[in-house]
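The complex appears here without one of its protein chains, the remainder shown in place.
We just call them A, B and C in the order they show up, numbering each chain from 1.
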Amino acid sequence: MTQEISIQTADFSLADEVTLLEKDNAIDGAVVTFTGRVRNNNEGKEVTSLTLEHYPGMTEKSLAKIITEAKERWCIGRVKVIHRVGELFLGDQIVFVGVTSKHRQDAFAANEFIMDYLKVQAPFWKKEASKEGVNWLEAKTSDENKAAKW
Amino acid sequence: MTQEISIQTADFSLADEVTLLEKDNAIDGAVVTFTGRVRNNNEGKEVTSLTLEHYPGMTEKSLAKIITEAKERWCIGRVKVIHRVGELFLGDQIVFVGVTSKHRQDAFAANEFIMDYLKVQAPFWKKEASKEGVNWLEAKTSDENKAAKW
Amino acid sequence: MINVVFFAALREQLDCSELLINDDNLKTVADLKTHLANKNDQWQHVFANSALLTAVNHDMVNNDHSIKSGDEVAFFPPVTGG
Partner (left out) sequence: MINVVFFAALREQLDCSELLINDDNLKTVADLKTHLANKNDQWQHVFANSALLTAVNHDMVNNDHSIKSGDEVAFFPPVTGG
């Protein structure tokens, strides 16, 4: 069994991750993946790059807690969370969450739950470069609300 | 733009499908995929293969309706639905749903909605072969309930 | 002329995948079902199943849906794809 959490500067391959989630896993019929990428537009600004900082040690611990909670709430099989750090450009993959389950609604719910909690609890920060300069992104109240609904 | 719906006997590549969903699509930062595979176990029976029959013409029409409704309900970008027919074996991919969006909750909700409606409205039927013989699967009340919740 | 098609378990139970009906007295899906059920005991049994679904020209419909010459009417069990 591979590591459930990876914080890395390198890119990742969706196909490879899903292959690992499905390998020797004949009991789970459902796989749900989420992939987040750098968009060209955030609140009207033309984004050129993002720089992601994190808090090594706490990041892994907070993600492990979120995954444990997802496993307590839903009947899921395997989980993988990858989050990239460092400088990322337009279209680059930022984050991957993959969840397998026997019944699809568990994988859907657990995957969205992990993303919603990652957004408000995992210590990552984004600095955005656009034509208007460089600035740290502000956290969104809507993200707090999404996490609170679970 | 490629076709949104494909009914095929051939296998599909998750990576290729996601690449197409993301190609020239810089505005959507979120991609959610669902992949359903043949499990080795269904209600206690050891499954060896599934044979999928469908109603050509109606299948495409019903999936197109479901996709249109998803686009009316959520702000989503691209959608792809693939469903295989014919004989499938343990671990084989059966169905793929991929949805892109600007904001992740739209892609999560639309993807699960499409799967829930596909399960109760698209004319596919599964015949299961196990050690206990060959039989048509019964529809599940739980699937009706999932579709009714939207 | 109405084209009637059957799928999955239903097709196997009836041992029939398609048939043509030419009867102007059949105005609704319910009329057609009664007509088909009268063929013999096996057909009677199959059409007594309330879970049976009906599509006319590829759209799901209820028993009171009108039918007319040229329509394709499909009968099938609850779907189990995905």
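Keep in mind that, in the parts below, a contact is a pair of C-beta atoms (placed from the backbone, for glycine too) under 8 Å apart; a residue touches a chain by one contact, two chains touch by 3 or more.
From a predicted model like this one, the values you see are computed outputs, not experimental measurements.
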Inset, instruction - Kindly name the visible chains that come into contact with the excluded chain. - result: A
Legend entry - Residue of A:Leu14, A:Ala30 or A:Leu52 touching the missing chain in the full complex: A:Leu52
Inset, instruction - Go through chain A and note every residue touching the omitted chain. - result: 36, 52-55, 57-58, 61-62, 83, 94-95, 115, 118-127, 136-139
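FYI, only the chains that are shown with their structure count from here on.
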Inset, instruction - Provide the C-alpha centroid distance between chain A and chain B, rounded to the nearest whole angstrom. - result: 23
Inset, instruction - For chain B and chain C, let me know how many angstrom lie between their CA-based centres, rounded off. - result: 26
Inset, instruction - Can you tell me which residues of chain B touch two or more of the remaining chains? - result: 36, 115
Inset, instruction - Please list all residues of chain C that touch 2 or more other chains. - result: 82
